[in-house]
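Note that one protein chain is taken out, while the other chains of the complex remain in position.
So, chain A:
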Amino acid sequence: MRENLHRFFRAARGAGVRLSPAESIDAMRAVSKVGFADRTVLRDTFLLTLAKTQDEKKALGDCFDLFFDQPEPQSPPEDSKANQEDQSGSSPSSDSSDDASGGGEQAEGLGQLAQMLLAQDRNQISAAIANAASAASLSDIRYFTQRGIFSGRILDRMGIERLRDDLDNLAEANPALAERLTNALDGLRGTVRDTVSQALMLYGREEAENLRNEILRNAPLSRIEPRQVEQMRHLIRQIARRLRERYSKPRKRQRRGHLDVRRTIRRNAAWGGVPFLTAWKRRHRDRPKIVALCDVSGSVARVSDFFLLLIHSLHEVVDDVRSFAFSGHLIEVSDILESKSPEEAMAEIMSKVGFGSSDYGNSFDDFEHGWMSAITPQTTVIVLGDARSNNLDPRADILRRIAERSKRVVWLNPEGRMAWGWGDSEMPRYSTFCTVVRQCATAKQLERAVSDIVASYQ
């Protein structure tokens, strides 16, 4: 049973539930208290001890159902080796007992697997599959490409070699039986394939997910396929959460600083200098100030989703962010981002200013007239956009004034450096006024860029 628990933990990890050894120890302690008898209680116990979020509970619950749906190996793994030898080698002594179970007199001289198949004893077959599966360490399966290998291994262990010989022999002597056996073999192959697929679902998900995430991280945001968008969002949200975990703590630390001796003494003069009331030095700290300008025009439509998602998380990480979105003209979107969930906020922003053809000059002009006062010498201005202004006046002069007022201007461009300056790209002109210019085409680059910006405030 212990072995089984460990296999379950491995399956749970595969299902995306993060399990540390401490948690598995807890689970084992808990299980030792409730026992295995009641499956629903066992399920609740695992959900309580292992899963830490609602999502994890769901994943773990599914995993539990899938896992305990499998027939358990009938004999412990140590014995299985002996069993296989029995199965693969033709052992006449054990044949006699199987014959009686319904194989018929034709089955004589056949291998054990053949007899088992002909007998059509489902329990026996599934037990044999389970034994062979654990002998082939099926729980090591990680990638879908390994399915064939494991199926083959399991069938080998069950004695398929012998079965082939039997089939060859029977083809001449008893064609009808041979056909029955062939059909049964096909059925067996199917069952083994299902077992392997199930194992892959149980144990292989984590690797598959890691691989997929890694690919996604480095994939160009603008070329993400629609079906990957949801995964990408998930990934960006993970990035945002990591950012928040990493950076939101120090922001609040030390609200109360050291004892302010001078003020304490002055305050307590009335009590003869006995300090009943204490005064504390407040740590002075410039509040982080970020102004984000996000291009949501048609040319960057696919990327702007992710930009907005990241700005949204920026609002969660840093206190003082003001965000603006533009394509033809510019509006402030701070309130929308702060009060709504990412999806709602993005939908609203896109419906207000999205998808138009971009006009950087006009949008900068809007900004200068409406919100220039928002920029102080402590402000970092982030511009997210491809700097393609449809051959309209880029108004680089406004960016210069923004740069002069602010601490620095960071431009994140989803296009590769090669494309800057070609066609209607005004990047070279703008970049003279930017403190940092970065290509920002993949989730990884986006993460690093934002992480750098936030880190510089800590």
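Note that a contact is a pair of C-beta atoms (placed from the backbone, for glycine too) under 8 Å apart; a residue touches a chain by one contact, two chains touch by 3 or more; residues count from 1.
Throughout what follows, contacts and distances are computed from a predicted model.
Missing from the rendering is one chain, named in UniProt as "MoxR-like ATPase" (options: "MoxR-like ATPase", "(Fe-S)-binding protein", "Protein kinase family protein" or "Putative aconitase subunit 1"). Interface note for the absent chain: among A:Ala51, A:Leu200, A:Ile311 or A:Ile349, the touching residue is A:Ala51.
Across the entire complex, the residue among A:Pro175, A:Gly190 or A:Pro275 in touch with the chain not shown is A:Pro275. Against the chain not displayed here, chain A makes contact via residues 18, 20, 22-23, 26, 29-30, 33-34, 40-41, 44-45, 47-49, 51-54, 57, 241, 245, 248-249, 252-253, 255-256, 274-276, 278.
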